[in-house]
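Here the complex is missing a single protein chain, while all its other protein chains stay put.
Per-chain numbering from 1; labels A, B and C assigned in written order.
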Amino acid sequence: MNESNEYRELRQRVLEANLLLARSGLVILTWGNVSEADRAADVFAIKPSGVPYDRMTADDIAVLSLETGEKVWGRLNPSSDTPTHLKLYQAWPDVNGVCHAHSTYATVWSQAARAIPCLGTTHADTFDGEIPVTRHLTAQEVDEAYEAATGDVIIEAFRSRDPSGTSAVLVRQHGPFTWGKNAVDSVEHMMILEQCARISHLQYEQGATSLHESLKKLDEPLRRKHYERKHGANATYGQRG
Amino acid sequence: MNESNEYRELRQRVLEANLLLARSGLVILTWGNVSEADRAADVFAIKPSGVPYDRMTADDIAVLSLETGEKVWGRLNPSSDTPTHLKLYQAWPDVNGVCHAHSTYATVWSQAARAIPCLGTTHADTFDGEIPVTRHLTAQEVDEAYEAATGDVIIEAFRSRDPSGTSAVLVRQHGPFTWGKNAVDSVEHMMILEQCARISHLQYEQGATSLHESLKKLDEPLRRKHYERKHGANATYGQRG
Amino acid sequence: MNESNEYRELRQRVLEANLLLARSGLVILTWGNVSEADRAADVFAIKPSGVPYDRMTADDIAVLSLETGEKVWGRLNPSSDTPTHLKLYQAWPDVNGVCHAHSTYATVWSQAARAIPCLGTTHADTFDGEIPVTRHLTAQEVDEAYEAATGDVIIEAFRSRDPSGTSAVLVRQHGPFTWGKNAVDSVEHMMILEQCARISHLQYEQGATSLHESLKKLDEPLRRKHYERKHGANATYGQRG
Partner (left out) sequence: MNESNEYRELRQRVLEANLLLARSGLVILTWGNVSEADRAADVFAIKPSGVPYDRMTADDIAVLSLETGEKVWGRLNPSSDTPTHLKLYQAWPDVNGVCHAHSTYATVWSQAARAIPCLGTTHADTFDGEIPVTRHLTAQEVDEAYEAATGDVIIEAFRSRDPSGTSAVLVRQHGPFTWGKNAVDSVEHMMILEQCARISHLQYEQGATSLHESLKKLDEPLRRKHYERKHGANATYGQRG
C-alpha cells in the first residue's frame, strides 16, 4: 500500500496546493488543509494532520477512498477535517478540490454567522451571489460525528444553489471552506473569498461612520501649498533643472 | 504582425509597470492591469487577460490601435478592461498611462460610492482635490458595451475637473482607475491612492469613536515606572555599564 | 561560570525561540522575550535585555537559577521582565516555556482590560475558555517589585483555572504573556493568541455595525455582467480557445 510512486502526481499537486495556501498568508503554523479528488481512481489526497508546511513532502500526503473514506496510501494520519472533504466530494461530482482555512476576515463573518453580501464587482467576478452560512449544529451532531456533520450542513446550505457558481461557504462559528475544479483552484477561491470578506467588512465600518461625514477637510491654503510644492511652474520638490 | 522586436520598448515598459503593480501588494492572482500609450505610433500596449504575473513576458503584452482599438501586435487577448483604457486615451491627450486595480481601501470607497475627501497633506501632495465617484451605470449601459461605458462615465466625472490634476477616480460599486504620464506613473498614483484611501478610512473610524475619548489613561505610577525602567539615572533596561 | 558549552542546548533552543518570535512579525526592534526552564538542572535561560535580534547568539542568552533567580551563566543582563518569568516557573511545575510580547491586538485587549471571549472554533482549538485579564496593580506593587508583582497577579488570575488548559493571559494595561511545554511552544501560543485577539476584535467591530445591514447590494445587471464575463458559455475573460 505504500509503494512510493503510487498516486505520485496527485500527491504532488496536493502538496503544492497546500504550500500555495501557506505562502498566501492566509494561515499560520499548520492551520488549513487542501485536498484533490481523482474520480477515475476513486480516491482523494489530503494534507496530513499537524505536519509543519516547511517540512512537508509528497510522501506525507494521505490518499483515501472516495467511497469509504478509508486510507489507501500513506503512513501519516490525514487532516482531522477529512470527513468534511469526503462529504463534499460524495455529494458534488463536479467538485475536485476542497480547501479549509481560518483566514482572518472570512472567519470573522463565519463567527458572526453572517452571509457575505455581494457589495461590488470584486465579489461578482468570482461568486454568483452571497456567500451563505451553514445552520447551527445540534449538540448531538457535534458529539457524534462532528466533521461529517459539518459536511452535511454545507451540502444543506446549497440545496437550492449551485456549488459550481458559488464555490465558498462560511461554517457557522467556525470558518470558511472553498472548492473548485482542482486543489489549486480551491486555494485561489480561498484567497478571493478572504479579499471579498475584508473589503465587505471595511465597507460595513464605513456604513457605521456615515454620520461623521462632516469631518473637517484640509483648509484651502494648506491644501494648495502642498499640491503646488510638487506640481506646476513653482514646484520645489525633487531634482528639477 | 508579430515580428518579435516591434513595439519592444513599449511592451517592456508595460510589462515592468504590471510587475510593479504585482509587487506593490495591491493585487492578488492575475487581478489589475496597466497600459501605456505611444502617441507617435498611435498605439497603446496592455497586459494580457488571465496570465499569471510570474510567467508574464514582454511577448505576452498586446498592442492595439489608439484609433480603432483593434489589436496590431500580439498573440494573446488583451485585458477585458481594454475598452475603458482606450476611452481614456482617446478623451485625454495628455494621459499616456492607465492603471486599474481592486486594491482594498480604494475599492471600499468605490463600493460605498463615496468620494475620498482631502483630509490631509498626504492627499494634497498628489491629488488636486477630492477623488470623485462615477455615476450609476444604467442596466442598458451594463448590457450593451459595459467596459466602454465605464470609460464614458469616468470622462463624465471629469467634465469640470482637470484629469492631470486629479489622476484617479472611483468607479461606483467597482474599483479605482488611475493615470499618469506613463505606465509606471499610473501605478505610482494607484499606490498613493490606496494609502490615501486607507488613511481617510481610518480617520472616519476615529470620527466615529469621538464620544469615547474618556478612555482610561494609564495610571501615573505605572506610566512612570515603565518610562524610568528605560530612561534616566535609575534605568535598568539593556546592557548598561 | 562562563564555560562556553555549559547549558549549550538550552541556550540554543531559547535563541531559536526568540528568533521565531522576531520572524513571526509580532514584535519590532528588541521587543519581546522568551525563556525555557530545565527542571533537572534547576535553571531557566532567557533573552538578554536590549540586544538586537539580528546580532543575538546563543552566547548572549542568560541562565538563571529557578530557585533564587540569580544568574548562573552569561555575561549579559537578562530581560527586564525576568522576575515575571521566574514567578511563573516557580508556581507552575508543568510550564517549561514562557513568552512575552507587545503584539498589536493582544495588547489592545490588555490595555482595554477586557478578557478575550471564546467566539469561535479558532479560539477553542487551543485555549480552554476565555483569556483572562490580571487585576489592577496597586501603586505600592508597581513601586516595590514591579516585575515580580506582575508574575503574582498572573498566578492569581489562574487560581481557579488550569494554566495548562488556557496558556495565555492579558496583563492589564500592559500586554500578553503565554506559556507552554517549552520555549517554542510558548511562542506558538503567542502567535495563536494574536490571531484570536485580531479575529475577536474585528468581530466586535461587526457587532457595532449591525444596524447597517441595509447597505446597498450590487444591482443585479452589474452583478450578472461581471459573473458572466468570467464564467459560462459567453465568458470573455482570459485566453480561451
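Quick notes
We take it that a contact is a pair of C-beta atoms (placed from the backbone, for glycine too) under 8 Å apart; a residue touches a chain by one contact, two chains touch by 3 or more.
All figures in this text were calculated on a predicted structure; none of them were measured in a lab.
Every visible chain touched by the undisplayed chain in the complete complex is listed here: A, B, C. In the complete complex, the residue from C:Y7, C:F44, C:W73 or C:Y105 that touches the missing chain is C:Y105.
Screening B:H136, B:R161, B:K181 or B:R229 against the full complex identifies B:R229 as the residue touching the chain left out.
What subunit B contributes to its contact with the hidden chain is residues 119-122, 188, 191-192, 195, 198-199, 202-203, 205-209, 211-212, 215-218, 222-227, 229-231. Where subunit A meets the missing chain, the touching residues are 48-51, 76-77, 80, 113, 137, 139, 142-143, 146, 173, 216, 218-219, 221-222, 225, 229, 236-240. Think of the hidden chain as still there; on subunit C it touches residues 28-29, 102, 104-105, 107-112, 114, 117-121, 123-129, 165, 173-175, 201, 203-205, 207-208, 210.
Just so we're on the same page, only the chains that are shown with their structure count from here on.
A complete topology is adopted by the chain contact network, contact being made between every pair of chains. Central chain assignment: A. Criterion: smallest distance from chain C-alpha mean to the mean of all protein C-alpha atoms.
Same-residue interface: subunit B and subunit C share over half of the residue numbers found at their contact. Rotation angle for the C-alpha superposition of subunit A on subunit B: 90 degrees, rounded in steps of 5.
Between subunit A and subunit B, the centres computed from C-alpha atoms are 25 Å apart.
Centre-to-centre spacing of subunit B and subunit C amounts to 36 Å, using the average Cα coordinate of each chain.
The multi-chain contact residues of subunit B, meaning those touching 2 or more other chains, are 173.
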